[in-house]
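Just below is one structure, and these are the notes that go with it.
Of the protein chains in this complex, one is absent; all others appear in place.
The letters A, B and C name the chains in turn, as written, and every chain counts its residues from 1.
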Amino acid sequence: MSRQDVTPEEIVAITASRMLADHKVVFAGVGTPLLAAALARRRQAPHLTIVLEGGIIGTRLMPGHLPISTNEMSAAHGAEMLTDVTDIFLFAQRGFFDYGFLGAAQIDKFGNINTSVIGSYAQPRVRLPGSGGANDIISLCNEVLIATVHEPRRFVEKVDFITSPGYLTGEKSREAAGLIFGRVSVVITDLALMDFEPHSRRLRLCAVQRGASVEQVEAATGFELLMADEIGEIDPPSEDELDTYRLLRDGEAAVRRGRAS
Amino acid sequence: MSRQDVTPEEIVAITASRMLADHKVVFAGVGTPLLAAALARRRQAPHLTIVLEGGIIGTRLMPGHLPISTNEMSAAHGAEMLTDVTDIFLFAQRGFFDYGFLGAAQIDKFGNINTSVIGSYAQPRVRLPGSGGANDIISLCNEVLIATVHEPRRFVEKVDFITSPGYLTGEKSREAAGLIFGRVSVVITDLALMDFEPHSRRLRLCAVQRGASVEQVEAATGFELLMADEIGEIDPPSEDELDTYRLLRDGEAAVRRGRAS
Amino acid sequence: MSASVDFRSVRWELEATDRRMLDKRMSATQAMELVHDGDHVAIGGTLYSRTPMALVFALLKTRRRHLTISRPLTCYEAELFYAAGMADRVITSWIGIGLKWGLPQIMRHYVETGQAVYEEWSHLGIGLRYKAGAMGVPFLPALTMLGSDIARTVELREVDCPYTGQRLAALPALNPDVALIHAHRSDIYGNVQVDGYRHMDVDMARAARRVIVSVEQIVSSDEIRALPTTTILPHFAVDAIVEAPFGAYPSECYGLYHADLRHFDEYVNLVKAKGPDGAREYIAEHVDQHDDFAGFLASLPPGTLDDLVAAAKRLAP
Partner (left out) sequence: MSASVDFRSVRWELEATDRRMLDKRMSATQAMELVHDGDHVAIGGTLYSRTPMALVFALLKTRRRHLTISRPLTCYEAELFYAAGMADRVITSWIGIGLKWGLPQIMRHYVETGQAVYEEWSHLGIGLRYKAGAMGVPFLPALTMLGSDIARTVELREVDCPYTGQRLAALPALNPDVALIHAHRSDIYGNVQVDGYRHMDVDMARAARRVIVSVEQIVSSDEIRALPTTTILPHFAVDAIVEAPFGAYPSECYGLYHADLRHFDEYVNLVKAKGPDGAREYIAEHVDQHDDFAGFLASLPPGTLDDLVAAAKRLAP
């Protein structure tokens, strides 16, 4: 793959990685969140602590050997602490995790996420894998980032099922449900960066990826997006970001092969 | 010390040790309970598992090195499992511990124990050490044995303060307070063995130690004792019991010295 | 929500149980006599880590009926129970094989056609349910699952803190009838030790009414006593010990052997091609035609286990 053929997933992960500040603690799932966190550690956040729900604190990831499960041995490589699953979530409930990092099969204008069913719960058209730790992460981490590719079938007016509560029906409904901690801060996609308007808690466009237009973002979103006063533009992945990302994902050998081809 | 000079503490511990059946799990405190449990393991109960609140399961005690604290290293000698204090009590709450084993500074006719204050709580005449794990043991273990020397100042009509609840005010008051598990089964002293009459839950004399009379027991008890239909007699400590007990308490060398003297 | 067992009867049953310190070694087949039709069976480990596969295979052989399966994160074993017609309900937070293999086709089939129930809780929700069961209390309070539809579908109740007035989710105790656990080693009495992370095995096993543990190795009690902080279960919390080297295969066992991703590929390809019949074919070939799990392991391509051991040596700290 050449530097020109940047995939939507790469754009999402690289943009997301930039959101992670140094010295923070991030609760990451496998896939894009873990890759983004690993990339941040290689760049602006060398002291970022990555936590995985398998019971792992401070994993050191080996390029090309990123785990596909949060509780496989490669996920524990170089960890400072190994404990159990429940204990990790209790750390989150106490407030130790600065960032939670989620993907989304469906997301609505209030940041609610569905990873349970497409269609009705009783008779689903598609039974998705379910919450895993996503419901806990969005309920308990201090700040939650959502990262996904931007498609109309994902960005829907109302999710079929709230697996992981964002701002529920907006305004103060999240707090009213008892979710007194944590906040969903941003949604990062291959087209845009969005936050939540503070009063209505509705999704609001803040910036577009270089090359994407506001109209494109709107077309890929199945509901009316609010607009920030100024819409910024996000820098595209730099060469170093792409190289490092691909090194982490594919390993040294694969990257050498890619360069040679 | 010769075999003739049997102390009240020895009679209590040896009588208590006989109550512990093989293959059971006993939650013992230091002092008399631990000595009694260790003695039982040397005699009728080689598979008795001793648990100490320091987080220790299956301690193997070294003669002459019995711990004076439940969480010192000698208490952990040969343990099968080391965990933490709270975890040990949660094992008890789940129902894993067949016996709990307590002493008593004051005990009343319903088996309530006071180890907190003599006099009023606000202005105590004597501030005793407090519950430690005693309240938890009597609340959570399946069967609780109380072992103490028999003195009128200990066996009182009403304890000054209920540190560890026996049957509270009798009848169904223990269950009514929410203590739905566990039961206090017997009180073992240097003069007698007592249980609790099933309806009133009042202390009832079952047997006297060899050489002690019912009158002596009554005189040493500050309230009216119920009487079982038949009052048995308890065998005095055997030579083997005494020898083994003293070996455990004092160690091999001390026992040899005692025999020589 | 699945019918909850009253925490009081769970305790009284434990008090009445024979928990003598005996030699508890037996074959996986013998151990399965502790599992009955209609039981709730909890499966240790998570996803493809330290899954008690030797015990899962032995249970599959029995064709017990109307089981409820619970697990923090299920892997393909949940699909096998459905395909074999053994399970009515799975209590978990996540179904799949692993990220790499996409949506789990068999679970989808059974759930979407209404033949099976997937009772979904959050991951912490499941964890606290086992923990409440292990602690001997009927519920634990938490700040998760609130406001979500998963709370609604499981009829999660709430509780007010008597000090602060804070509203909290009340996670009800989950006390499985049987827990199946795979561990690194134990003595013959069932003092069980693991290395590495503990998943939810400790709470799951202590909550359960009967506990079957397979181990890589039976060791002497002296060896257990040499590493007492790695003990996760004392003998009086364990009913059966099954010696099963590589007993987690194709799952990984921390520090000892890696997961066999190719074996999962084989399974996934089979069910992609044939649906539930593919899963049944898998059971026929890998479970039913062998006398025991050792027979299954012996049927693997030569070098398979050696490669997984070598991979683990490179990965463990």
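In the analysis below, a contact is a pair of C-beta atoms (placed from the backbone, for glycine too) under 8 Å apart; a residue touches a chain by one contact, two chains touch by 3 or more.
Values in this document were obtained by computation on a predicted structure and should not be read as measured data.
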Partners of the unshown chain among those that are drawn: A, B, C
Option touching the unshown chain, where B:51, B:82 or B:217 are the choices: B:82
Residues belonging to chain C that touch the chain removed from view: 4, 6-8, 135-143, 157-159, 161-164, 166, 168, 170, 172, 195-197, 225-226, 228-230, 317
Residue numbers in chain B that touch the chain omitted from display: 30-31, 53-56, 65, 68-69, 71-74, 76-79, 82-86, 89-90, 92-93, 116, 121-136, 139-140, 161-165, 168, 173-174, 177-181
Missing-chain contacts mapped onto chain A: 23, 25, 47, 49, 57-58, 60, 76, 78-83, 90-91, 93-96, 98, 140, 142, 180-181
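In this section, only the chains that are shown with their structure count from here on.
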Farthest-lying chain, centroid of Cα atoms versus that of chain C: B
Centre-to-centre distance between chain C and chain A (centres being mean Cα positions), rounded to whole Å: 29
Computed distance of Cα centres, chain B from chain A, in Å: 58
Chain A: positions in contact with at least two other chains: none
Sequence positions of chain C contacting 2 or more other chains: none
